[in-house]
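Of the protein chains in this complex, one is absent; all others appear in place.
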Amino acid sequence: MDFALSDDNRTLRASAQDFLGKEIDLDPLLRPNATVADAGYAETWKKMVELGWAGLIIPEALGGSGLSCLDLTMIVSEMGRTLAPAPMFGTLAGSWAILEAGSEAQQQAMLPRVATEGLRLALAVSDGNGLSDGPGSDTLATETGSGYIINGSKSFVVDAEGCDFLIVAAGHAGKRGLFLVDARQPGVQIGLLPWRDPTRQVCAVDFVQAAAERLVADDTAVWPRVRDRLLLLLAAESAAGLQAVVEMTVAYAKQRVAFGRPIGAYQAIKHQLADMFSEAECANVAVLHAAWALSEDSPLASRSVAMAKSYACDAYVAATHRSIQIFGAIGFTWEMKNHLYFKRARANAEMLGSPAVQRARLIDMLEREAA
Amino acid sequence: MDFALSDDNRTLRASAQDFLGKEIDLDPLLRPNATVADAGYAETWKKMVELGWAGLIIPEALGGSGLSCLDLTMIVSEMGRTLAPAPMFGTLAGSWAILEAGSEAQQQAMLPRVATEGLRLALAVSDGNGLSDGPGSDTLATETGSGYIINGSKSFVVDAEGCDFLIVAAGHAGKRGLFLVDARQPGVQIGLLPWRDPTRQVCAVDFVQAAAERLVADDTAVWPRVRDRLLLLLAAESAAGLQAVVEMTVAYAKQRVAFGRPIGAYQAIKHQLADMFSEAECANVAVLHAAWALSEDSPLASRSVAMAKSYACDAYVAATHRSIQIFGAIGFTWEMKNHLYFKRARANAEMLGSPAVQRARLIDMLEREAA
Amino acid sequence: MNFDLPPEGDPRRLEVRAWFEAHPKPRFREMGEAGYVVPHWPRPWGLAADAELQLIIAEEIKRAKVTAPNLVNPVAINNCAQSLLTHGTDAQRKRFLEPALAAEEIWCMLFSEPSGGSDLGALRTTARREDDHYVVNGQKIWTSLAHKAKIGVLVARTDPRATKHGGLSQFLIDMDSPGVTVRPIIDMSGEENEYNEVFLDNVKVPAERLLGKEGEGWDISMRQLQTERVALSKPGAIWGAGPSARELVDGLIAKGAMRDPLIRDEAAKLYIEGEILRLLAYRAFSDRMNAKDSGPESAARKVIAAPHGQRVVDLAKRWQGMSGLVKGAETLPMPEHSDGLFDDWDYAFWFNPAVTLGVGTQEILKNVIAERVLGLPRDRDPTAKTPWADLLAAKLQTAA
Partner (left out) sequence: MNFDLPPEGDPRRLEVRAWFEAHPKPRFREMGEAGYVVPHWPRPWGLAADAELQLIIAEEIKRAKVTAPNLVNPVAINNCAQSLLTHGTDAQRKRFLEPALAAEEIWCMLFSEPSGGSDLGALRTTARREDDHYVVNGQKIWTSLAHKAKIGVLVARTDPRATKHGGLSQFLIDMDSPGVTVRPIIDMSGEENEYNEVFLDNVKVPAERLLGKEGEGWDISMRQLQTERVALSKPGAIWGAGPSARELVDGLIAKGAMRDPLIRDEAAKLYIEGEILRLLAYRAFSDRMNAKDSGPESAARKVIAAPHGQRVVDLAKRWQGMSGLVKGAETLPMPEHSDGLFDDWDYAFWFNPAVTLGVGTQEILKNVIAERVLGLPRDRDPTAKTPWADLLAAKLQTAA
């Protein structure tokens, strides 16, 4: 029993803070119509690859660092805090899918290249309605002599544009499987969605007779494990973003003056900030527990992840709205960062199941346990 | 179009205020184990009868005053504001049931006696689970040569103890009907429930071979109309009680000092009181609209009543809790009135369908209209 | 008490309707001459109309599918021009009122400043008298319509030796004067059609453009903002415009979304609140009809209305799920006729944080209720009684 971060955790976090503090500059996004490309999306990724961040969760035997989910949380939290635009989400998602569903040969073929060359991945599971748990009938795989052909479309694919390989959930023989698809073939068409959160790159992908290779494991066993990890990612980003928002709002409240006093001297503002801080503490501990539980492969992990996602996203959404209110009108302009956090919060809340969906899942799990 | 109260409305309200201000004294209830009997329940009713309040909604032709629901609201609101303990709810409920379901002869037999002699009624519709819309299978009526015999039990019957006649919802031939039952016969056993709201008398009633007379009209047509009126009653009481709570809490906040200033000078308290006031305004206008719509037999009446009940009860529950917080520990003692309002608010919220139930009904109505 | 709105057969309604039938595409100037632009004003501009007639005229304008002039020139017609009746000179009324009411000259309000926020009295723009004119220097922000306006209603400091509120005056300035620069502000919705910054650099304003006397600027401005509060508190999500809870519920029913009991309950709460806000708006109208001052109680309506609107668009957005993040994705339906930008559910959502920023933050509104309605002690403004120049010297306008 030791609820404090280990020294290793702290070191990891400090180094991530150090790198991202120097690297990430959101100013280019504070102009209209800017995209992640303007904010160093590709360049930052190159540096991350040099730092070994492309292979954080890839086992050492495959050229990565083999970090646990808890270790990983140190880094992705900092990315959430800084809203770092870089294709980390997609590559992590793809790597997990290959790790969980790929044969040894498939892992050997792909993951060392991810870890060392920075091969970029993206995971295409959601349909046009944003559902990622469905039967995958929007995309179908057909067996050919040498492999598979995929037809159909996926949406809400994070980090697809510019990626090297897609891992695609597609229906085959009445079940859903995961398929490895070379993103650079003509049968794969990737289009940027006009996504409101300018710090993230989100795409729709069409497949027309795209060649594919099937990952060997059964999707029904694999997807819940991948999803738990992605939910942790979203929760960690959200909890850390929330903390950043609290900090920047407190700083503003100390400095902005109205009626002769800093606005942070008024109880109405003080108490809102106290509430935001308290919720940030809660979100933070919920995320750490979920990360630890996944790292330990605890039977409580799925539950803990659902709780962290629900709580952190709700609190993030509330705080980013509140932050704009406390900043006042200036916080509503495109040239301030407040709206970037607001939009990231809204997007994270919806991705892979809203807070309400996570809560329904939680009670499902508790009911099954009670039965 | 005139959203202001008429002069007649105002006069009615002023006279009710005048009477209740002198008559109602809740102090006897601020001792443990006191009941409505200690707070002038029977005596106040006698005076109300003298004032003609027993027949407020009974047509003039039957000896009453024939008030509209809007007029009535002026009086019952004041009763809600003062938490007046008196058997008004039961007698109104019974009178409405007889007016809606009774034949002319039945009305002639009962209502003049109510209006002029102060005959007391109570309406027994709820089963042991508090459901009032069910098939009434907890209580069954059997036809005899001369009339009916009733067996079974009802619960949550307001103002039953000491009443003269009960109007009972009982199953007969697979349908629910309303039956007039002399409360003073041996087959009727009335027991006080240990009801948490000490300002109201609520009972359980058992029927063993109790003689009954059937009210002629079909219950399915009658009950929704009676229920709408009872919901208005609860909403009106709640909105007015809410206003009383806001007023008494504001007065306290002006006078109680902490850290050298009245607590009402702190933004945290000011803003809570501003919210409570705003919600009280909302509850008030919602009730007036519902009362007006019922008075006009508007097709929007049921909807408006459901809205008023839902809003006023939610706001009343929240404000009575908040009021105790603002009073501080003293507001938590039995010797202050705060808990009487708190308990009335909780009870009103649950009676005849919680705020959530009213909201579900509202959407049902809107869906039917849209279809 | 009667909650019915003026009926179809109301004779005054028939008269108004007849006028619009006779003038199918009226010019605003014609509507102004008929008294339909500001019916509540005295003649010759208005009809000295009671509240019911005002409502009838508003409804008939909508029915005739005519754009209401106050949508085009809201600052003049809803807020500011009325001050000329009480504080203006004959010459000012003659010069400004007709083109304002005909929406031929658009007005804007030059009130807020970057350093001020809700503490409007702390504004720094100065107007220095020189001979027959004033020289204005400063910066304004959050100015709607500045890019279209011919006339700016300016509040500036004419006497730095007076208190922060006492030293202010109001002017009607030409927006095309040399030294006036307008720059659009891009808000978080990504649009730039709503707000502007206005830079005032040695702008010469003729002395006859002073409205009222020097030092009356604070009182005149407060009255104008108070009017705005009433106008803004209808149940549309964005200051009365845009989607309302009725449209939310209609849309959710149409889309089959009410099958989700969580949405059902939340939508019902919003519907109820929306209907109550509708009643409160009518009641404020009705109070005016009974010559009763609705006064600071209107702050109570706004305090409910603003977060109500935010929750309406929030639920509509959450109904969209992931698609809600995609610009141009399918939203809930809106009625066919559109009154403006905010009738787009998606735009209304991304704009919504502003609703509780504009026109008195929630905190200020709650103070108004607590202090002026409930009689609770006032928040102390330690800077209220000190000469402005001394405040500046003591740097009481920067962080403590």
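Annotations for the structure displayed:
We call the chains A, B and C, going by the order they appear; numbering starts again at 1 in every chain.
Here is the rule we go by: contacts are C-beta pairs under 8 Å (C-beta built on N, C-alpha and C of every residue); 3 or more make two chains touch, one makes a residue touch a chain.
Since this is a predicted model, take the numbers as computed values, not measurements.
From the set A:56, A:250 or A:352, the residue in touch with the chain omitted from the display is A:250, counting the whole complex. Note that of B:221, B:258 or B:370, the residue touching the chain absent from this view is B:258. Residue B:330 is the one among B:221, B:330 or B:370 that touches the chain missing from this view. Residues of chain C in contact with the chain left out of this view: 260-262, 265, 377, 400. Residues of chain B that touch the chain left out of view are 32-33, 126, 129-130, 155-156, 193-197, 202, 254-263, 265-266, 268-269, 321, 324-325, 328-335, 338-339, 342-343, 346-347, 350-351, 354, 356.
Mapped onto chain A, the interface with the missing chain covers residues 1-6, 9, 70, 250, 253-254, 261-262, 264-265, 267, 269-271, 273-275, 277-279, 281-282, 285-286, 288-289, 292-293, 304, 307, 310-311, 356, 359-360, 362-363, 366-367, 370.
One rule holds in what follows: only the chains that are shown with their structure count from here on.
For this pair, chain B with chain C, the centres built from the Cα atoms lie 42 Å apart. For the pair chain A and chain C, the distance between C-alpha centroids works out to 41 Å.
Residue positions of chain A touching 2 or more other chains: 266, 268.
Contact with two or more other chains is made by residues 363, 366, 379 of chain C.
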